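My questions all concern the structure below.
With one protein chain withheld, the remaining protein chains of the complex are depicted in position.
Per-chain numbering from 1; labels A and B assigned in written order.
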Amino acid sequence: MEKEKCFHCGLETIEKQFIVEEKIFCCNGCKTVFEILNQHELSCYYDFQQAPGMIPKELKNKYNYLDSPEIVEKILTFNDGQICVVEFYIPNIHCSSCIWVLENLDRFNAGVKNSLVNFPLKTLRVTYKQSEISLKQLVAFIASIGYEPQISLEESIGIKKKVSNALIYKWSIAAFVFGNIMLLSFPEYFEIQEFWLERYKKVFRYMNFVMILPIVFYSATDYYISAYNGLKTRRLNIDVPITLGIIALFLQSAYEIIFDVGHGYFDTLAGLLFFLLTGKFFQQKTYNYLSFERDFKSYFPIAVTAITKEGKEISKQIQHLKLGDRILIRNEELVPVDGIMIKGDATLDYSFVTGESYPIKKESGEKIFAGGKQLSGIFEMEVIHEVSQSYLTQLWGNPIFQKVSHKTITTHIDKVSKYFTIVVLTIAFGSGLYWYFNDVSKAVFVFTAVLIITCPCALALVSPFSLGNILRIFGQNQFYLKNAQVIEALTKIDTIIFDKTGTITTNQQNAINADNIDINLAEKRALKTLIRNSNHPLSRIIYESIEEPILETKISNYEELTGLGIEGTINDVNLKVGSAKYLNLNETEFNETRVYILINNQLKGFYAMKNTYRQGIEQLFYNLKDKYNLIILSGDNEGERTRLLQMLPPNTQLEFDKKPIDKLNFVKELQEQGKRVMMIGDGLNDAGALAQSNIGIAVSDNVNVFTPASDGIIDAKIINKIPKLLNISHQTLTIIKTSFVFSFLYNVVGLYFAVTGQLTPLIAAILMPLSSITIIVYVTVLTNYVSRKL
Amino acid sequence: MDKQQFYYDNKIVKLFLWATVIWGIVGMAVGLLVALLFIFPNLTEGISWLSFGRLRPLHTNAAIFAFVGNGIFLGIYYSMQRLLKARMFNDTLSKIHFWGWQLIIVAAAITLPLGFTSSKEYAELEWPIDLAVVLIWVVFAINMMGTILKRRIQHIYVAIWFYIATVVTIAILYIFNNLAIPVSAFKSYSVYAGVQDALIQWWYGHNAVAFFLTTPVLGMMYYFIPKVANRPIYSYRLSIIHFWSLIFIYIWAGPHHLLYTALPEWTQNLGTVFSIMLIFPSWGGMINGLLTLRGAWDKVRESPVLKFFVVAITGYGMATFEGPMLSFKNVNAIAHYTDWVVGHVHIGTLAWNGFMIAGVLYWLVEKLYKTELYSKKLANIHFWIGTLGVLFYAIPLYIAGFTQALMWKEFNPDGTLVYGNFLETVTEILPMYWMRAIGGTLYIIGFLLLAYNLMKTAAKGQAVEDELAEAAPLKAVSSFRVAGETLHSWLERKTILFTILTTVAVAIGGLVEIVPLFLVKSNIPTIESVKPYSPLQLEGRDIYIREGCNNCHSQMIRPFRSEVERYGDYSKAGEFVYDFPFLWGSRRTGPDLHRQGKKYNDNWQFNHLIDPRSTSPGSIMPSYSWLVDNNLDYSTIQTKMTNLRKLGVPYTDEQIKNAVITLQEEAALLEHNLRQDPEFIKNYDNKLVHEKEIVALIAYLQRLGTDLKK
Partner (left out) sequence: MEVVYITIGVSVIIAIIFFGVFLMNLKKGQYDDTYTPSVRMLFDDEEKNKKTNKESTKKETTNKQSITKQ
């Protein structure tokens, strides 16, 4: 359907619409506003509040855990026992009316005193009176008007972290000082022997001196620290020469000004740091849009409902769950720990863990693993492992997750800067010595001059601006990388491992195969009519697959055994639909899921579901096969082998029946054979392997939902662009290398002046920004150019 | 904590609204009169207080401080209350601010025509009024900061920052530029001399434009355009960047008003560089304003208010493009001293300020009187003739400026000037002055329509003096879990206090810093032959200032062949060391006078002053006939000399003691010279000319720039 414009905010209405008085709205907010506006009396607000059924049923219990004080404490940002402040992350915020509604909550609910929206961050900050409304009520209320807050202890507020304030201070100070020093240095650029200038230059110079101090002693500190750490670990990183440069600049200029021998280089120094910090700033900005440090826990409920010995229901934080605790798992809730099914019907969807989207029925007494999502009704279970020991956590407990950054990629910059520093120092000393024997007065100056002019500002700017820019461009195409090193790492890999389910296959449309079924049209329609009543994923798939219209007639004695099958009678025709188990047929192991149809107790055949592969997968593999050796690493059975074999290039290696831990070890082995591995997978079952491999890329159909810890997240839609992405990374590296050459050339020019002892402040002040700016422009333009085709 | 109900003070807004309208009419009317004087020099024949030299300052002051001034207060008082969700800090202060300001304007309107002027552009008011201005300004500042303190909304919207910038900087600049030593109730000498005075004057002059005519209006733009168009500003982030970058760059652009003058060259270069940098923030702001209306052009079509805004922003864009352009030395070499500059500033005032304010007036009258505008049609008509007026005003002046500049610079093959007689270059552009007058007329008619429209609207609506609003107080809670809301709001207060205190500190500190500075003898590289003015010349100079001769005659010959050829050797910094204040002027409606001395004999000067057209046919200079009637009042000559000595002029006790006698002797001598001419005897035989003001003025003119010839 073509998109309608929201009657209120004029935005295009996304998927579901809200319609009042045949006017369409994009969101509840707009609708609400409109409704309120249509009433002239304020009373409408109260009507609105009392409106029955405003709070959907399942919301009722959803927030029970907010009854427990310690959880509330965790969530609140401020609480003086009376006034409370809480900040929610509300993904639904999307237009100005949302802002209006949310900032006028007090009109709907007296308990709310003040509410403030941060639109870019999609957060809402509410100040409310505890005595008048509880946090639980508040959340339920906000959810009820269409803005369900996303509450989780891990990432409650400020999901998208901003650039650290410290850096902003450092940068803005640099910028400010740079400007003013330029202003005060200008006169001396123009003419030197002017009467008034002669009189005032001292003043100007000392003002510069004063202003440079905050830069040298505050703004630049990061570089000293990094340089120091570098040296400690016996690595000559880029910051070493930078620090040398800064110190040289400062001392030389200080000397010149104090002993009134010259103008000094404070303008250059200020400019240098201004540019460097701008680079850093840019870098940070581009890096912080996705938080990668995801722990599976953050996808678990904060608390679950436990049942005390007395049978009372209390909410308990999952960390506090003990062996033998009885807990209730409601519809749509996640199983937080391993346990034994006690009573109720558990139909668990483990796609979260295995990527396998078919629900699994659990009988009482069966073992339940953490990570499953309950699909139907409520069940009760007993905890057999505390969160810390449960199957999932053990996987996550694997040492590789403990290692902070287990892949230290020595970047080009570091490699280069090592030799760079050595060369610079030799030149400095060399020329210093030379002058020492020819013209002592110049020796020191030349020495510092060399350090000054070779200060690798441009060099340091190359990577933030090239890699940073690429990072941004990738991001725009739903390919998010943890940091710039990953781009460099991408160019080094020689092996690519794909997970099967959910990675190269889709979780959405499953191919349904109805060949083995023969029923007449009437039966088909009856079947559709019946299945319509079940919301089991498989039922839905079959339902979709039948084009014929449904029958109007009623269904008699309808019955559904959740997770097993359904039965019903339409026009005296009795239909049974379900698994072999349900229909007690004896079924042998297949590589496909089957749903059998019984009509009047005779088998009419079965529907078979196979998983489909994403578009362009073949192409993808063929594009990659020459450069990389490709492996498919799947947790499923051999079922798909034949199909994959004929689909994918011959040299593709296929591995099946790999438990998560096997996958991890498999990657380890490859690495021990000296392979550099990129793993592409989804779901927690790949988490280990992803973390182990040199580069782990998590595939996701929706970047905001679960992705395991990884070096990058790729949107499933562009998975077949991987060759392109890899290619761009390669080109980017070439660009970087060439720009190194440029900055070296600049240095050579500068060195000429320095070594010959004729480096004037003016030359420095021109050369330095010139090199920096040209480099920035060069890399930004080119990186944009190479990635234009994305 | 619970919602509070409070009332916005609409009364004060209403007062400023009508003040804006009234002073707008006055200011423009005077402007029109001044424009007409270019075409009919005799229009106000013989009425001293209606002569061009005295009206021009009145016009500029009325336009800037009365019209735009009240306009920005109107905008500030309305928008600030709403942006901060608080009533103005204190009603009494508001009233004092309003009535005080109006009084100052009236005072100006009286004193300027009477010739009480300090001769510094946009700072002509004499010291007692200056004090009043500072006082009222402080009241305004307190009222504003107070409101910010008791605001009910955490974030301070960008518009407010523009307002703050205005309050702080204008205060400081105004004080520093107007530092003067009083001689009498209405006469004072700037504490700075010559080059220094020029520098600080234009440092102020430029920032008056920057922080009085630009930043507050930008603040209004950032409030009213989103409000009227009912859509958020195109990029709020950009607006923040716009503000801060503007603040940091504007301050030092001043010297671009003094390119090629005797100002040290590096100062000029500095001014140039910064002025050119200015285009970035300025255009950032313009684009931000225009793009806010993207996709809302349908609204623009039907809303006269938005129409005004669009043209206003465009005007801002033009003016801020021209500014940097005029700051290029080679462009400035042509444009300076010509009508180009006059056109440039009027784009700023008529289009940018005038239209912005007009739009706001139309919009606010509806808000204040809770009714629809009386006639949208009239508003549209106003818009169209107003726009036409602006074009008719500016374009001819650009042409005029360019033409005249080229004529000034045109040489014959034999190296003589093609237009040796300055008058030719004036008569050449008279048609342009006609068009300018027409443009002005159109503009003022439009504004009269606005006045009528507003009155009608007010009549049919009913004013809401205090408008009810409600908002929760600012319960400042730090984002971290400290129960330290006190601490936080303390921090809050600290910021504002910090601003106020430092401002005061700077003002005082600055004063302390410079007072000793100027008690010591100014150490310009003094040229031996340059001597202080004689008593009579000094009095003459003060008459020159009183009559505002500097409004049409520069005293600064730039080092160009064309100017040296026309006026004589170019001006040196050292020649102005005894000029309190400097009189370089900014526009050459008449020729430069710096080397005027001894160019013509006393009788020529005499006749020329009495009847310019008798000596120079076609001249558009008014006659100063009253100079022969008024007796020269030299009662304060000794005070003047002693004060000047304080400022570093080397008058000996001797000279000061004998000042009066010397003066009378000079006067007598001068009359004696005049009597060499039979014509003079015929007309003035029985008149004691040596007692009249004219002799003093002649004495001064004949002295001008002669020092080097000695």
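Methods note: contacts are C-beta pairs under 8 Å (C-beta built on N, C-alpha and C of every residue); 3 or more make two chains touch, one makes a residue touch a chain.
Being a predicted model, the structure only gives us computed values, none of them experimental.
Asks: For the chain that's not shown, point to the residue among B:R237, B:K377 or B:K687 touching it.
Replies: Of these options, the touching residue for the absent chain is B:R237.
Asks: From the list B:D466, B:D629 or B:E679, pick the residue that touches the absent chain.
Replies: Here the residue in touch with the unshown chain is B:D466.
Asks: In the whole complex, not just what's shown, which of B:F176, B:Y337 or B:F580 touches the removed chain?
Replies: Final answer for the missing-chain contact: B:F176.
Asks: Of the residues listed, B:F16, B:F52, B:Y223 or B:Y260, which one is in contact with the missing chain?
Replies: Within the whole complex, the residue contacting the unshown chain is B:Y223.
Asks: For review purposes, identify every residue of chain A that touches the missing chain, sorted by number.
Replies: 8, 33-34, 36-40, 42, 96-97, 99-100, 103, 117-121, 162, 165, 168-169, 172, 176, 180, 184, 196, 199-200, 203, 207
Asks: List every residue of chain B that touches the chain not included in the displayed model.
Replies: Counting only chain B, the missing chain is touched by 7-8, 82-83, 85, 153, 155-158, 165, 168-169, 172-173, 176, 192, 195-197, 199-200, 203, 223, 226-227, 230-233, 236-237, 239-240, 244, 247-248, 251-252, 254, 264, 267, 370, 464-471, 479, 491-492, 495, 498-499, 502-503, 506, 510, 513-514, 517-518, 522, 524.
In this text, only the chains that are shown with their structure count from here on.
Asks: Express in whole angstrom the distance between the two chain centres, defined as the mean CA positions of chain A and chain B.
Replies: Chain A and chain B have C-alpha centres separated by 56 Å.
Asks: Residue numbers of chain A touching chain B in their complex, please.
Replies: So the residues of chain A touching chain B come out as 76-80, 83, 85, 87, 96, 106, 113-114, 116, 127, 129, 176, 179, 183, 186-188, 190-191, 194-197.
Asks: Where on chain B is chain A touching in the complex?
Replies: Touching chain A from chain B are residues 1-3, 154, 232, 248, 252, 264-267, 269-270, 273-274, 472, 475, 477-483, 525.
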